[in-house]
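Only one protein chain is missing; all other protein chains are in place.
Letters A, B and C name the chains as they come in the text, with residue numbers starting at 1 for each one.
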Amino acid sequence: MRSDAPLSLKLTAGAGLLFLHLPILLIFLYAFTSEERSFAFPPPGLTTKWFAVAWNRADIWPPLILSLQVAFLATILALILGTLISAAMSGAKFWGRDQLSLLIILPIALPGVITGIALRAAIPMLHLDFSALTIVLGHATFCIVIVYNNAVARFRRLSGGILEASADLGANAFQTFRHILMPNLGTALLAGGMLAFALSFDEVIVTTFTAGVGAASKTLPIWMLDELIRPRQRPVTNVVAMVVFATTFLPILGAYYLTRDGAETAGAGK
Amino acid sequence: MPPAVEFRAVTRHFGPVKAVDSVDLTIAEGAFFAMLGPSGSGKTTCLRLISGFEQPSAGQIRIFGEDVSATPPHLRNVNTVFQDYALFPHLTVLDNVSYGLMVKGMGKTQRYAKAEEMLALVKLGSYGHRKPAQLSGGQRQRVALARALVNEPKVLLLDEPLGALDLKLREAMQDELKALQRRLGITFIFVTHDQSEALSMADSLAVFNQGKIAQIGTPAQIYTQPATRFVADFVGSSNVLPPTLTQALGGPAKWSSLRPESLRLAQTGPLTGTVQSQRYLGTGTRITLTAQGTELAAFLPAGQPIPPEGTQISLTFPPNALHIMDDTP
Amino acid sequence: MTPASFPARGLADRLTTLFWRHPRILLVLLLTPPLLWLGVVYLGSLAALLLQSFYALDSFSGLIVPEFTLKTYAQLFTQSNLSIILRTLLMASAVTAASTIIAFPIAYYAARYAKGRLKAAFYLGVMLPLWSSYLVKVYAFKLILAKEGIVTWVATSTHTDWLLTAALSLPYVGGNSLATSYLGTFTVFCYVWLPYMILPMQAALERVPTTMLEAAADLGATARQTFWTVTMPLALPGIIAGSIFTFSLTLGDYIIPQIIGNSASYIGMAVYQLQGTAGNIPLAAAFAVVPILIMLVYLTLARKAGAFDAL
Partner (left out) sequence: MQTMKLMGTGLLALALATTPLLAQVTAVGDGEGELNIVAWPGYMERGESDPAYDWITKFETETGCKVNAKTAGTSDEMVTLMNQGGFDLVTASGDASLRLIAGKKVQEINTGLIPSWAKLDDRLKDGAWFTVDGKHYGVPYQWGPNVLMYNTDVFKEAPKSWSVVFEDGNLPDGKTNAGRVQAYAGPIYLADAALYLMAHKPDLGITNPYELTPPQYAAALDLLRGQRKLVSRYWSDAAVQTDDFKNEGIVASTSWPYQVNLLQGEKFPVASTVPEEGATGWSDTSMIATDAPHPNCAYKWLEHTLNSNLQSDLSSWFGSVPVVPAACSDKSGVQTAEGCKANGSETFDKIHFWTTPIADCKAGAGACVPYAQWVTDYMAVVGGN
């Protein structure tokens, strides 16, 4: 039924995708340049030594591990809070529902610098010191909406009756949660969690405001910012960027298939 | 023996809207009971009040004499076949059917055995390992039925159970449901907006209009003796005659109903008018005419000469066919 | 004979009964943690920030005087600060418009024509740049747009450098090199936020049922008419959802204009510098109010257009 795409559409879509990927190819290319401090085009020579150098650079590992930890914690918090809101929002109508939907979107719809500076001002008022935990606090705030969006879309797609059907068949709220809600929501939460994780892992703007002093608060993007501002062995940052790129490939593909399959199963109840 | 379900002055508001307005209703044990009405008439809300998904704003609901006002759905020994079946998409047919037994704590072997038994009853014995998505509409309907019945409920609720099926399948299922109900002896309550379905399946039915019950009775009572203009109009497309016409035909000054099939062509008769349209229905022909200012329909059985459009005709009817109704609409 | 109802089997059953009798209790339980977080911590932070905008900086000691004043807002309306706001708004609008145009063919192709593997490839093609380090991408652009960078190199080798020179000599948007001009800043903004536009747009386009397009064709609409009268109105919520991101992200970014551009200031940069470098928190807060107000209006309009469902 569907005819083939017009050539002009194919060309413009292709050109758009190329625009998205050329800079990334460049990042890959400069992971191999023999220049050390600042880049010039074309690269004067190519080498693979930076991979070994990056592997042996002791200062990469703590930020990498910290970023993984921060992203993990922020994702867990966002999963809990985002699921709670989506459950509440998909249930009965209540006063303030519209305001709440606005509030959830706010941390990501307002520029990061605003969220950052606001938290920067508020955290000392809560008698908290800036640390890796305050980074988690900031990240979780804007990750909630990612989880929420995925979860609420799945709630909407779930054939509305299945929760009632479960209760009708004798399941209490907890049994329904465990046997019906979680299996059906699970893939959406996993996908949302993966996106939230990736978002937190690369976040730099809010992080600069909520990070504490010293190595204990240095996430990978902050490390990269330092490295890029004060270049020494600049190809190493490209190596790190490339490795991160390569390792996010599978989770993103996974998230895609999870939400896609989820849509099919959830719609099948009809 | 208390009735299976009893409503005592039950009211359910949604904001300012009274979905169910002070309804009294008694459904006997073992009945095949239908709730009939147009959409928005309150019939589905009544069903959800019995299952517990809605709670009455006022009044009392009793199931087998027991006040269930404080009992949540999962503790009511009542099961529902949902309109869209609401099968669990992630579970196999067997797990769907045995779900109710599982949450009540029954062991795997035992509950699977009972579920298999029930699947055999609905003629789906070999489908246990499939997922709902791999079944046809009729098969899903049977799974939903098996899933509800396996719990041996005191009352089975069916929400527009045949609405999503095509005509042939629907007729077959009507017979099957009826046979199943007789065999199990469980009280079935089903909701429908299709009057022919209600009339053909139910032992007794309630006709709903605007949150109230317009009439309760057997299908024959409802069909031949509609209590109100609404029932006469909604059930079986009766001719509704205004008080003046009723009086002209020899009745009291009240609204009355006259079934199209009780009208006969005659040389002279109390009703005269011009034929406006005719529709061939196989078993006969339905003609419409305007008589004494009221639009009437008459059903003429096959084998009679049909007066062409534009002809002036007279109609007559047996004396007991004119049914006098309450004045309430 | 089984009873008409079962007894509660334990705490879980009793709690379920409680939630059923009083659905508000469950709602309150569900909403308390997120509301404490978003409503108290996040909104509280914003409120604390806004409060600061009504204070002023003592110019002698450089300390914040915690007394209510509108002096700081008066400062916001000086010529130089107004021009920062205007510049940022123009840039955000231009970036949003351009992203919409560039994103559309990609989203449209992915939603309407790509299937199976190709569709997955498109998805990855959009997602991967989104999740690859923002900083490294921006620095890569520095190299692309530099006076002695890739664009110049390509232009020279293909003898199209006249085109580059012409672009750079455009009044206002041009400059000494792409990396130090508005054109460069604009290009990088478009690049970095493009995936945020493509994804919701594609999602919205996918939700347009094919039958609806067929119905339009059946009713005699040409492909062009179908596109403008059916596809576009139905895809609009997605476009608006995407524009929330492109607009807001441009409004607040302070890293890109620092690295690529002619040192002209933007709201994000002003907030960052006033807070971080100058220590003038009140003025930074007053500056922050601008994107907050703009985005609140934007979000309210977007919600009316149904864009939240497309996010």
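Going forward, a contact is a pair of C-beta atoms (placed from the backbone, for glycine too) under 8 Å apart; a residue touches a chain by one contact, two chains touch by 3 or more.
What you see is a predicted model, and the numbers here were worked out from it, not measured in a lab.
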{"item": "Displayed chains contacted by the hidden chain, counting the whole assembly", "value": "A, C"}
{"item": "From A:11, A:65, A:213 or A:246, residue that would touch the chain that is not displayed", "value": "A:213"}
{"item": "Touching the absent chain when the full complex is considered, from C:177, C:202, C:231 or C:246", "value": "C:177"}
{"item": "Candidate in contact with the missing chain, chosen from A:11, A:46, A:182 or A:229", "value": "A:229"}
{"item": "Chain not shown, touching residues in chain A", "value": "37-40, 59, 127, 129-130, 212-215, 226, 228-233"}
{"item": "Sites on chain C contacted by the missing partner chain, in the whole complex", "value": "57, 59-63, 79-80, 83-84, 87, 142-143, 146-149, 175-177, 179-181, 259, 261-265, 270, 273, 275-280"}
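Everything below uses one rule, namely that only the chains that are shown with their structure count from here on.
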{"item": "Overall pattern in which the protein chains touch one another (line/ring/star/complete/other)", "value": "complete"}
{"item": "Averaged-CA centre spacing for the pair chain C and chain B, given as whole angstrom", "value": "54"}
{"item": "Euclidean distance of C-alpha centroids - chain A vs chain C, Å", "value": "15"}
{"item": "Per-residue multi-chain contacts in chain A, two or more chains", "value": "167, 170, 172, 175"}
{"item": "Shared interface positions of chain C, touching two or more other chains", "value": "6, 9, 13, 16"}
{"item": "Residue ranges of chain B in contact with chain C within the complex", "value": "52, 55, 63-66, 68, 70-78, 104-105, 152, 154"}
{"item": "Residue numbers on chain B that touch chain A, as the complex places them", "value": "51-53, 72-75, 78-80, 82-90, 99-100, 102-104, 131-133, 147-148, 151"}
{"item": "Residues of chain C defined as touching chain B within the complex", "value": "2-9, 13, 16-17, 20-21"}
